[in-house]
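Take a look at this one; I'll ask things after.
Moving on to subunit A:
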Amino acid sequence: MRQRKAPWLGAAAALFTAALVSASCGGGTDTAEEAETTTTETAATPVTITVATVNNGQMKDMEQLTAEYEAQNPGVDVVFQIMEEGDLRSSVTADIASGAGQYDVVTIGSYEVPQWAANGWLTDLTPYVGTPEYDVDDIIKPVRDALSYEGQLYAVPFYGESSILMYNKEIIEAAGLTVPNKPTWQEVAEIAKKVKSDKVNGICMRGKPGWGESFAVLTTMVQTFGGNWYDMDWKAGVNSPEFTQAITFYKDLLETAGPKDPLSYSFNECLNGMKNGDFAMWYDATSLAGLLESDDSPVKGKMGYVYAPVVKTKNSGWLWAWSLAIPKTTKNVDAAADFITWATSKEYHQLVGETLDWNRVPPGSRTSTFENPNYKEAAAAYAPITLEVMSSVNPNQPGVNPQPWVGIQYVSIPEFQDVGNQVAQLVADAVAGRITVKEALDKGQEIAQKAGDAQK
Partner candidate 1 sequence: MPAFSARLWFSRDLREVRLFLQKAKSTTKKTADKAKLKGLLYPAVIFVIILTQLPFLLTIVFSSINWNLLKPADRQFVGLENYATVFSSGDLIPALIATITMTTMAVVSSLLLGLLFALLLDRKFKGRALARTLIITPFLVMPAAAALSWKFSMFDTNIGAVNYFAGLLGLPEPAWITDYPMVSIVIVLAWQFTPFMMLILLAGLQSQDQEVLEAAAVDGSSTWKTFQLITMPHLRVYFEIAILLGTIILLQVFDPIAILTKGTGGTKTLSYLLYERAFIGLNVGEAAAYGVIVVVITIVLATLALRTLFSVFTRGVRA
Partner candidate 2 sequence: MAAVEFVNATRTYEGTKQPAVDDLNLHINDGEFLVLVGPSGCGKSTSLRMLAGLEPVDGGSIRIGERDVTSIAPKDRDVAMVFQNYALYPHMTVAENMAFALKIQKVSKSEINKRVQDAAKLLDLEPYLDRRPKALSGGQRQRVAMGRAIVREPQVFLMDEPLSNLDAKLRVQTRTQIAELQRRLGVTTVYVTHDQVEAMTMGDRVALLLDGVLQQVDTPRALYESPSNAFVAGFIGSPAMSLVSSSIADGNAVVAGFPIPIERSAINNLNNAKSVMVGMRPEDLTVNAEGIPMEIDLVEELGADAYLYGKTPSEVGAPVSLIVRVPGDTKLTRGSRVKVKPTRTYLFEDSPTGKRLT
């Protein structure tokens, strides 16, 4: 190209650069450029705590209420960097892995906590949570387990969630059906097929490929069907009969009673569909119940909530907690610890309820919150089931057989994001009918086994 001395090359180069810049500003999930930096208080202070957090409602509430914290703690300035989930994960990982030490507090999922703790990246929080006011035992036990490594607590939950089956009572009743409180997947499939009509689909489930998207749902299904990603010897079980059975069941259910364009569906699309009355049932996170019951929701009060469907296990809800942790690289451990114990305290829940709305209290982290009469009233429709489900799941052994990691809808190894994503994409191709389930899972088995081998 170079030797063609065209007069426009100069202009071309200029445009090219401009395009590159605009492309990167367009921002995929790979840049942290869209991070929104907010300085709550700019007064010159001796300690500044930088918090990296995820862009959702509860975190924004926290940012807003931090003014109270700063008022109580003169001399502390809390700065938030709010990012999309993908950006957050990559920029926090890069920051900690490279030892840059930009963040004093990071928001991470239960998936990361045990791994990062094992890497020695996180501060052991056990010494900071022992006070009676904090009452660490009040934190729901399965959540505490998921955030612990070798018996020590490495993160405190800001909010937690499990998964449940949500259904539109009107649609179900109109079809003359009932949804049992602890349904099996076969029962759910039956109901879904029966209510399916031109106007209404039987069930919504995440179909968009991704380890945290379709495979959050699918891993719980696989486990209750008796399969799992790995056995105790890290032998992959992706093409096992149980795994295959679960995937086939999922594919059939989507085909017969699911959304028309399943691969484009994540929880957002399902949420819209439920609100529209396009679906009779929805299997997804407990935290989404709050959105179905919010004041602007057309289906408020019309929803029923039951346990996650099972096959061979007693429970199959997943477990996730957005948690606050302190990287080892911070220089302000004490101030950071003080802040995160405040942000996850009973006091903070009270503060949210009183100043904002009881509906906006971060759910799924503290048992006492579920006992608060104000919260009970505001979240009557889903609070009891959320607590029940969250207290009954077992992150140490969610499936039929024991597993060598802690966690339900994910495997707590660094390779899992990648393995989960690739298998999710293969399964998506199978759902779309481009390959068979067997082809997808045989290929997935290879991928998973490579990662399994790395654990031995």
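Everything that follows uses one rule, which is that contacts are C-beta pairs under 8 Å (C-beta built on N, C-alpha and C of every residue); 3 or more make two chains touch, one makes a residue touch a chain; residues count from 1.
Regarding selection, all candidates are chains of the complex that A comes from, given by their letters.
No experiment lies behind these values; they were computed from the predicted model shown.
Chemist: Out of the numbered options 1 or 2, which touches subunit A in the complex?
Modeler: 1
Chemist: Taking the touch rule as given, give the residues of subunit A at its contact with candidate 1 in the complex, in rising order.
Modeler: Touching candidate 1: residues 1, 6, 8, 11-12, 15-16, 19-20, 23, 25-30, 86, 90, 93-94, 97, 115, 119, 207-210, 259-264, 269, 273, 276, 278, 414-415, 417-418, 421, 424-425, 428-429, 431-432, 434 of subunit A.
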